[in-house]
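Heads up, one of the protein chains got dropped from this complex, but the rest are sitting where they should.
Up next is chain A:
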Amino acid sequence: MHTAAGVEACLPIRSDMDLVWVRQHVRQAAARLGFGLVEQTKLVTAASELARNTLVHGGGGQMEARHVSSGATQGLRLAFSDEGPGIADLDQALSDGYTSGGGLGMGLSGARRLVHEFDIESTPGAGTTVRVTCWAAQPPRPREEV
């Protein structure tokens, strides 16, 4: 049987060191939930983009990881939140190549392509929360068979 141990967590995003912990946590959680290597890599990359946005644009915040399931399929839901300046024009922020700073402007739009579900909530002056969900392509095999 497979448990949510080591999957659910709330991690601070305050420094580039924290970005490393966020990536490592997401990779291990995805591996435990039975994600394949490509799915793991996509989700960790999306998490890295979103966590960096939380840090750089949002002035720091946190990531919450939750285990979700639908029938036999396991999923990982991540929420990145900050209490920073927020985003006034979401469509603009989500378009490829738009950056308000010196970035490439691929983080937000790219992360959206890398996950199965993507949702962004932002209030100018109050903060931003981005929620993403990824599903393991196949239900994980029970431990006994391995």
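The definition used in the following text is that a residue touches a chain if its C-beta (ideal position, glycine included) is under 8 Å from a C-beta of that chain, and two chains touch if they have at least 3 such contacts; residues count from 1.
Just so it is clear, contacts and distances are computed from a predicted model.
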{"item": "Chain left out of the displayed complex - its UniProt protein name, from \"Fe-S cluster assembly ATPase SufC\", \"Electron transfer flavoprotein subunit beta\", \"STAS domain-containing protein\" or \"ABC transporter ATP-binding protein\"", "value": "\"STAS domain-containing protein\""}
{"item": "Selected from A:88, A:104 or A:126 as touching the chain missing from the view", "value": "A:104"}
{"item": "Footprint left on chain A by the chain that the document does not show", "value": "6, 16-17, 19-21, 23-24, 27-28, 37-38, 40-42, 44-45, 48-49, 52, 96, 103-104, 106-107, 109-111, 113-114"}
